[in-house]
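Presented below is the structure to which this report refers.
The other protein chains are all here in position, but one chain of the complex has been omitted.
Letters are used for the chains, namely A, B and C, taken in the order the chains are written, and counting of residues starts over at 1 for each.
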Amino acid sequence: MKLELESGSGSILRREDLNRFLNLLQGSNDLYGPTRVQGRHEIRRITAPEQLDTRYANLAMSPKSLFLPQTETLFTFATGNRKTSPAAARAGSGRNILFGVRPCDAMAITFLDRIFSGEDYRDPRYAARRASLIVITLACTVPDPTCFCTTVDCAPDSEIGADVILFELPAYYLVKPVTRAGRDVLEAAASLLTGATRNDWDEKHRSAQNARQSLRHGFDPNRLTAKLGDFQAPYWEKLHRECLGCGVCTYLCPTCYCFDITDETIKSRGRRIRTWDSCMFPRFTQHASGHNPRPTQKERTRQRILHKFNYALKSHGRKLCVGCGRCIAFCPVGIDIRSVLKEIVES
Amino acid sequence: MDKPVFEPKIVAFLCNWCSYAGADLAGVSRIQYPPNIRVIRVPCSGRINPLYIVKALQQGADGVLVSGCHPGDCHYISGNLFARRKFALLKKFLEQLGVEPERIRFSWVSAAEGVRFAQIIEKVTNDLRTRGPLPYFRKDPAQWELPL
Amino acid sequence: MGAAAVKRPATEIAAIARELLAAGKIDLFIGYRQTSSPVRTTPCFLTPHDDVTRLVWNGFCSNNLAVYLTRMMGRKRIRVGVVAKGCDSRSIANLIRENQISREALVIVGMACPGMLDVAKVRAKLADPGIEKVEEIDGQVIVSSKGAIRSLARTDCLYDGCIGCRHPTPTVVDRLVGAAAPDRKSPVLDSTVRDFLVRPRAERWQIFESELAKCIRCHACRNACPNCYCQECFAEQTSPEWLSASNDMSNTLLYHIGRILHQAGRCVECGACARACPANVNLGLFTRLLADEVRERFAFESGISPEQPGLLSTFNADDRQEFMTEPE
Partner (left out) sequence: MKDPYLPIPIRIDGMVFENEARDIKTFRLVFTDEPNRIGFSFLPGQFAELSLMGAGECPIGIASSPTEPDHLLLTVKRAGIATTALHRSSVGDIIGIRGPLGNTFPIPAMEGKSIVIVGGGFAFTTLRSMIKYVLAENNRGRFNDLTVIYGARNPGELLYKSELEEWEGRKDLKVLVTVDKGDDRWTRHIGVVPNVLRTVAPAAKDATVLVCGPPIMVRYTLPVLADLGFKPESIFLSLEMRMKCGIGQCGRCNIGPKYVCKDGPVFSFAELQQLPQEY
């Protein structure tokens, strides 16, 4: 059958055919998908479809490490002699399919694209990984209590960042190609797909509506930007008190991308590495002289919130948050970013 | 042809006042012992931060020996007795995690015990020759070039 | 005595906080308040004009509030009232002993602790994980979700670390809320530790590695630990550099070995590290290995009193030394 990109187009995939479907898409590509690891769902390289498990509200870890590994070799070198000869790290080849991320995580990938594949400087490693990747999103039907995507301009059925999106309906999946690459990859599984009808779309809209209704803002998101203009507002004195400065929120965040560049040597060999870093860490901004423009958790918390909800709007026109809720679910002291934002809006 | 014997690299932290002098005595007395140790002189066995030992293994040592004055003989009265508590816990903890007991050794050697020093080095080296190289935990540049 | 005499613990805490703040005996009170979730509390900081009725006490007050004392007090002249469970009070005793906080500036509101509830265990027993309300009555946890109400035995829902708790009642305390329970004599070796130790050596290392393979090196285990107050942690020192920034297995192992070794004779087994871990690393097992060894070898229990000398800052001339190498 022929697949079109226009809105309203799409196909039906029987639920029991999901594994066969992914098998066909996989072909000779690498497939990354959700699997259950010690009671949690995480993205892993899938070698047999039985490893897949889609019964989760969201994945424990965001998929960002697939594009932005926690540690990445930029180049290697030899030390000990007077000459240094940096050798660029190799970029990958071949195509990878990432299946099962939620719409929030897919949207987050487009943020990373802006940073690492933007107009100013392109990172060839990131770009190579990204170019080889097909993202197949699984839309949400039952959000977690920690989810708040609709507060930050995302949605349980958002298609942004997806090449293909699957909507889970009681009896089947509604499959929609979002990009040309997504349409191309679906061709391999055309034998399992039948045309969708208006009824199917109605059902999808109802399901998405249900999911959306279970999400509440708790505050008016439109008032947030104006409220965040005040760098010296009294609430900054209070908001950071619970924070332990551990960085869990930033490491798990699908949009946080800040990194460090350092050297690592063993005997005569060395490499320059790019590693995840966090604005919540004291050393993040500490000068070699010892001076630190963000000396306490107050300034660091303010930076994290302002970067996500104010600076990013100014420089990228979007909030740097997709509402996945991981920072809420995993904060060791139960800090809820929604309550923090609510406090700011109501101040 | 015989299989070449594995020659372990052993980092030996020796206290300045007893064990280092003991090693010195072994040397001037021309007592033979295996050349596998790399000596690091420290003021006292109490100066040893357990991280030194762990870090030595990480950076390429197959085993670590820490040697100080016999109890009661410490130049600083009791540095070795404080150290003994730390070492007991470190050694047991690493063994419980799965590190072979032969890889982390502690001994008392006085300045007069050149023979004893050589015997201990002999024993430590022989045991590690049998054990072979440290198969885990080590920093390995070969892993830097992982394909994506 | 009428029923009115039996106050709810939360009410009692609030009354104490109000009294201390109003009398100017403290500048800050640290307790717990509920978050938007019925199964999560968060630390609550109250100054004289704040509303003390926000304070709560329930099975989800698992955070060890002692971690805030070094952050908030430090060298500042600030007097603090703090809610402390058995384990938290032992952390406080250690901090006082290690000269990190001043006993005089502290009012410890001790809670006779019934053990904290592990949400994962509660969720695992429910068909629907969307919990709307939780009540704890007479050793039962009553959970409401979407109209369905389930009653679970409290003992089945406790954190692993709480099950074997030896000191449910605070060891150092100014005001005690609830009835003091006697110290329990749990076996010296924890059963999970025993199960681990009977495995062959290579398998133990393999378990250690595979657990730590999950670690993302966010260092939350360290930040959540009241014992970890160093201005500069070895994990971030640059000269000497113990660890490069890489999160390879070797570095991760070194970090955790170093972190746990720094807890020798100091760990109170409050479980804050394991609960803070976003990657589900079984940190409790490895920290307990050392804590059990400390108990077995030195018959030492950390945090019993601020006057007790530190395990590694003292010695006995006849400490066992069977592990020393002797010539053949």
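Here are some notes:
Here, contacts are C-beta pairs under 8 Å (C-beta built on N, C-alpha and C of every residue); 3 or more make two chains touch, one makes a residue touch a chain.
Being a predicted model, the structure only gives us computed values, none of them experimental.
When the full complex is taken into account, the listed residue touching the unshown chain is A:H287, out of A:R55, A:R198 or A:H287. Contact with the chain not shown here comes from a single listed residue; of A:H41, A:K176 or A:R274, that residue is A:R274. Residues of subunit A in contact with the chain left out of this view: 74-75, 77-79, 82-84, 86, 88, 115-116, 120-124, 127, 231, 257-263, 265, 270, 272, 274, 277, 279, 284-289, 293-294, 299, 303, 306-307, 310-312, 314-315.
Simple rule for what comes next: only the chains that are shown with their structure count from here on.
Looking at A-B and B-C, the interface holding more C-beta pairs in contact is that of B-C. In this view the innermost chain, defined by its CA centroid being closest to the centroid of all protein CA atoms, is C. Subunit A and subunit C have CA centres that are 32 Å apart. Subunit B and subunit C have Cα centroids lying 36 Å from one another. Those residues of subunit B in touch with two or more other chains are numbered 139-140. For subunit A in complex with subunit C, the residues that touch the partner chain are 38-40, 60-61, 70-71, 145, 218, 238, 241-242, 244-248, 251-252, 260, 262-264, 273, 275-276, 278, 281, 283, 326, 330, 332-336, 338-339.
If you check the complex, the residues on subunit A that touch subunit B are 73, 76, 89-92, 128-129, 266-267, 269, 271. Here subunit B touches subunit A in the complex through residues 59-60, 139-141, 144-145, 147-148, going by the rule given at the top.
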